[in-house]
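Below is one structure, written out as structure tokens, with a few remarks after it.
What you see is the complex with one protein chain gone and the rest in place.
Order of writing sets the labels: A and B. Residues in every chain begin at 1.
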Amino acid sequence: MKTFAWLIPILPALAALANGLFGRRYINEWAGHVASAAMLLSLLLAFICTMIALPQGGDFVPVDHDYYTWLGAGTLSIPFGIYIDQLSVVMMMVVSLVSSIIFIYAIGYMRSDPGYVRFFTYMPLFTFFMLLLVMGNSLPLLFVGWEGVGLCSYLLIGYYYDRDYAADAGKKAFIVNRIGDFGFLLGMLLLFWFTGALKFSDLFESAPSSFVYAGVPITMITLLLFFGATGKSAQIPLYVWLPDAMAGPTPVSALIHAATMVTAGVYMVARLNLLYSMAPATLFLVGVIGGLTALYAASIALVQRDAKKILAYSTISQLGYMFLACGTGAYIAAIFHLMTHAFFKACLFLGAGSVLHAFHRTTDVDVFEAGGLRKVMPFTRWTFLISTIAIAGIPPLAGFFSKDEILWKAFSGGHLFLWGLGIAAAFCTALYIFRLYNLLFSGEFRGTGEQRMHLHESPALMWVPLAILAFFSICAGWLNMPLFGYHGFHNFLHPVTAQGHHLAEHAIHPPILASEHLLEWLLAIGSVLVALAGIAFARLLYVWEPTLASRMEESFQSAFTILYHKYHIDEVYDLIVVQNYMRCCRAAQWFDDRVIIAGLNGLANSANRAADTVRKIQTGTVTHYALATLVGMVFLVVWLFLCY
Amino acid sequence: MDTSSFISMPAQFIAALIFLLAAIAFVAFNVLVPRLFRPIRPDQEKLSNYECGERPIGGPWIRFNIRFYIIAIIFLIFDVEVLFIIPWAVVYRRLYSELGMLVFWEMFVFLTVLGVGLAYCWVKGHLEWVFRDKLAEDKSKTLSS
Partner (left out) sequence: MTSIQIPELSFSLIAPELILCTAAIVILLVDLYVKNVERINITLLALIGIVLAFFSAGTLYGASELAFSWLIIRDDMSVVIDQIFLIGAALIVLMSHHYSERYHFPYGEYIVLLLFSTLGMLIISASADLITLFLGVELVSITLFVLTGFEKKSLLSGEASLKYLLLGAFSSAFMVYGIAFIFGMCRTTNLISIGSLLSEDFIGSPLLILGFALLLVGLGFKIALAPFHMWAPDVYQGAPTPITAWIAAGSKLAGFIALVRVFSLPDISFHPLARTWVEGIWWLSLLTMIIGNAGALVQKDIKRMLAYSSIAHGGYLSMAFVSHNDVGLQALLFYLAAYLFMTIGAFAVVIAAGRHGEERRRISDFAGLAKRRPFLAAMMSLFLLSLAGMPPTAGFIGKVWLFGSAIQAQYYGLAIVGILTTLFSFYYYLRVIVYMYMRDEEKEFEAEPLSVSLTLALSLSALGVLILGVFPNTLMKVITNSVIVL
């Protein structure tokens, strides 16, 4: 496997290079095909890897191979190498599959965009970094990928750089991520400080002996790393950049800000589950943050008007679910949800993109201006509906199985509070997603007549990818159906988390007993009922009784306003963080002007004086030069004799 | 090598010092002592600079033809060459019995390198007193034709 696995990330990188260097001159409208072809090849290779790993299941021995030692100095050795275990295989498949589909979709979607080549330079570059992130065999390599996807995300959010809000959104994403990355970097350095290892294999070997269970160092480290994850994966308190990130083109939102990059934090926690299992305090915090984010973001999504904003908050909420799962020690459930979410959320975003395409808009569409699209856009409608049902958690679609497993793990692990948050969020999820669906596709068109004229179904190049994603939204959940006693996915990934579970006394999964199995069934039925209630409520509000929604809005005016303004968090951030930051900046500027600059000026003046002296000494006369040499020699000899 | 002899080494310089002092004493004696006895009757001929029989004309700080230096350098090279060839010729027979033709070829290579240098000077016209820039002439010829 090691002979070809390196090609998986390199192929998209080559495509990015080709498009970046020769795109404008030679490739032009073929840029999308170049990128897609590279991505498909990469997918094929990832698939071969999966085919090698899958039959061996839990017995698959991780491939850990260093191709090249990047830096080696003393005990520090940073290799370029890959680490392919069950977790990487899953991530590779998800990333390359979703990327391939979205690239193909984007060929159609971005067709007429003037920045076509630029788009297809950044996108494969992003995929390269993402694959590096999930395949790298050391923390620094993961960090390179981590920063790389951040960079690409910044570039792609600001893709429409001539619009102020896009540029601002890019900046916001970058700065917020940098804050998180600072924590990540600090955590990584601390980890190296304590264990002397940065390669995963070394880390897993030395960590159990280097740290005390629940000790301060391991808690510090995992907290710092998790802080990095809250930035990248948009959790409280660093989630604020993701809704704004929708300023980028829709395929970007689908790939980067829904399916892959934002899940990097979850991947990181799952990858380092060994460390997290040793820090119960951190795990508790991870669970609580995840649960709160899930409910909080879902509640905001209830009242937003922009389709992509709704989906963005939905993404934040679903990521919250994943962290909730991590917090309860159910890393595999988190990864499972990551996978199913990647499919249905990508499908939702691309569906929204298809709608935007019909509206000839690039980034935002007010859901109240849409409606009745089912007639003009049948393919988009059906695929959107499938993924809507999937995210709402209705069996037998993918979302149900993964979400239900998380809730069950929370419940059976005794985290009733988290379970409560999860159920509440599940209700909100069903409500907001069907609100979105109903507003977009049901009823009558509410836009202008001119808009209605232009409405059209997207070309096959766009709806075929949608269909593929919809297919996966249906089937992906069948990989793991504990309700029916099938644990395929769980068993496959089990070795990744086995050591961690072994270490964490509290997180041992209880064997599934008959009575508990019954309980599991009951809970599953309960959560389905909750979801159905949400769906019915959405149907009631926006289809059967459209006036009810506005009446409710009037009677709960204040609540609506708060939700619509996202709990005024942006303003609060502005007040607390930005204003204070500005105040600090002004203070710093004062300090800078009065102390630093003055000091520096003094320093610069003395440097200038020194420079002047040097210039004056340099007379251009050979005898002076010889004299300097002679004087220098005399001083040197005298000094050496004195030292001797 | 025994290191004790190194420590006393500065002492061995005393021989050199004595030699130096003797040399100074010798010159001083020969310059100063005759001054006591010889008659001193200077005239213009006697006071003029000695230039190997040439009549000194003009100041000594004039520009010399650069050709002097080049000829001197070429002379020096072939002068030093002799320094190598003579010892080599002296022991040639004995070295030949041990090393064979290698002895010959080594000197051959050495002389070839010097020969290339000589050829270079020759072609560039440095061996002629009246300098002709052959390359420049060639160039002008090709240009005119």
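The criterion applied here is as follows: contacts are C-beta pairs under 8 Å (C-beta built on N, C-alpha and C of every residue); 3 or more make two chains touch, one makes a residue touch a chain.
This structure is a prediction, so every number in the text was calculated from the model and none was measured.
Q: Sort through A:Ser555, A:Asn580 or A:Asn608 and give me the one touching the missing partner chain.
A: Of the candidates A:Ser555, A:Asn580 or A:Asn608, A:Asn608 is in touch with the missing chain.
Q: Could you pull out which residues of subunit B are in touch with the chain that's been left out?
A: The missing chain touches subunit B at positions 1, 3, 6-7, 9-10, 91, 94-95, 98-99, 102, 113, 116, 119-120, 123, 135, 138, 142.
Q: What is the set of subunit A residues that contact the non-displayed chain in the whole complex?
A: Contacting residues on subunit A, toward the hidden partner: 68-73, 607-608, 610-615, 617-618, 620, 622, 624-626, 628-629, 631-633, 636-637, 639-641, 643-644.
In the analysis below, only the chains that are shown with their structure count from here on.
Q: Could you give the separation in Å between the centres of subunit A and subunit B, each centre being the mean of its C-alpha atoms?
A: 81
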